[in-house]
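Excluded from the complex is one protein chain; the other protein chains are retained at their positions.
Right after this comes chain A.
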Amino acid sequence: MTHANLLSPPSQIPPPTALALSQKAPLILSTSPTSSLPWPLSLLFSRETPESWTIHENLFLSALRTGDEASALTTLERLEARFGEHNERIVTLRGIYNEATAQGNADLEKVFDGYEKILREDATNMSIRKRRVAVLKALGRTSDAVTALTALLTNSPTDAEAWAEASELYASLAAWGQAIYCAEEVLLITPNAWSAHAHIATLHYLSSATNNTPNLVSLAMSLKHFCRAVELNDSYLRGYYGLKFVTSKLNALLSEASSTSLKRNTQDDDDVPVPSIETVKKLEELATSKLAGIVRQFKSGKKGWMGYDEAEIIAARELLDRDAKAVR
């Protein structure tokens, strides 16, 4: 299990970790980071560090997640006392608290109206705009959420986080074209993000998987982006997993196409060269050996290889086993 750390919370927080995180509340709330002395002395004897406020914020979020609203409120009051009620970030945290404590959709609508009011006063409050999208999503109004998000993106087109959210929202509606467009915008802002490359490759693969006839161009695009992901990160488990997965599909398709002597480059709008079968085979070999190496090192518990998620390792192992069976 990933250990619970409030300063830099893990990238995945399953319920047990969330519980462990919020159980730290009494300890952290028992001492105040700010000094209670009058003004000039409080500057000298304050024990606060930038980390204490990150910890408070994370504690607030995990307390809300586990339903510990009393601790969440205490933490929020501390943050408000320190940074003022009108700080953008604090206003957002207050909004999250209201969302969490809302009973039913009617209450949530009220929180939403509150956000509208804040935005009428200050339309540039980006985090409140993001909260609006989150509330719409929570209410199940995905298409409204998409509209709100596109409005946000029109005003702030360099927000990679918002583009990523838009990509996922479109993907959840199975609108692959739009999802890919948004993911490409993410790449324009963060061209070296290996996870963004893996994401766009997944989208390309899914867009071809949902069609009845597998689309060679989509698979080639997917292959290209998975290759870039592992080029940017030479131990990227998800990248190698995807590379192996896509190459095995492409392999089957290409050998089928060559046996029926079908011309590969018949697509007229085709600006993506479909790779040759030799290249695909070589890539598959590379991905297999890399995946096997990662799985082996993780299983042997070698120091310096324990950063992977266990579920991902298990999935990679299954993929390798399936492949080995097919060969036999």
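Rule of thumb we're sticking to: a contact is a pair of C-beta atoms (placed from the backbone, for glycine too) under 8 Å apart; a residue touches a chain by one contact, two chains touch by 3 or more; residues count from 1.
Here, contacts and distances are computed from a predicted model.
*Asks:* Name the chain not shown, per its UniProt record: "Glycoprotease 2", "Iron-sulfur cluster assembly protein", "Magnesium transporter" or "Superoxide dismutase"?
*Replies:* Record says "Magnesium transporter".
*Asks:* Out of A:S35, A:N87 or A:S127, point to the residue that touches the absent chain in the complete complex.
*Replies:* Result: among the candidates, A:S127 touches the missing chain.
*Asks:* Would you mind spotting which of A:L206, A:V272 or A:A292 touches the chain that isn't drawn?
*Replies:* From the options A:L206, A:V272 or A:A292, the contact with the absent chain belongs to A:L206.
*Asks:* Touching the hidden chain in the complete assembly: which of A:Q178, A:S195, A:N251 or A:T279 does that?
*Replies:* A:S195
*Asks:* May I ask you to list the residues on chain A that touch the chain which is not drawn?
*Replies:* Residues of chain A in contact with the hidden chain: 1, 5-16, 18-19, 24, 27-28, 33, 47, 49, 51-52, 55, 61, 64-67, 96, 99-100, 108, 126-127, 130-131, 133-134, 137-138, 160-162, 164-165, 167-168, 171-172, 186, 190, 192-196, 198-199, 202-203, 206, 231-238, 304-308.
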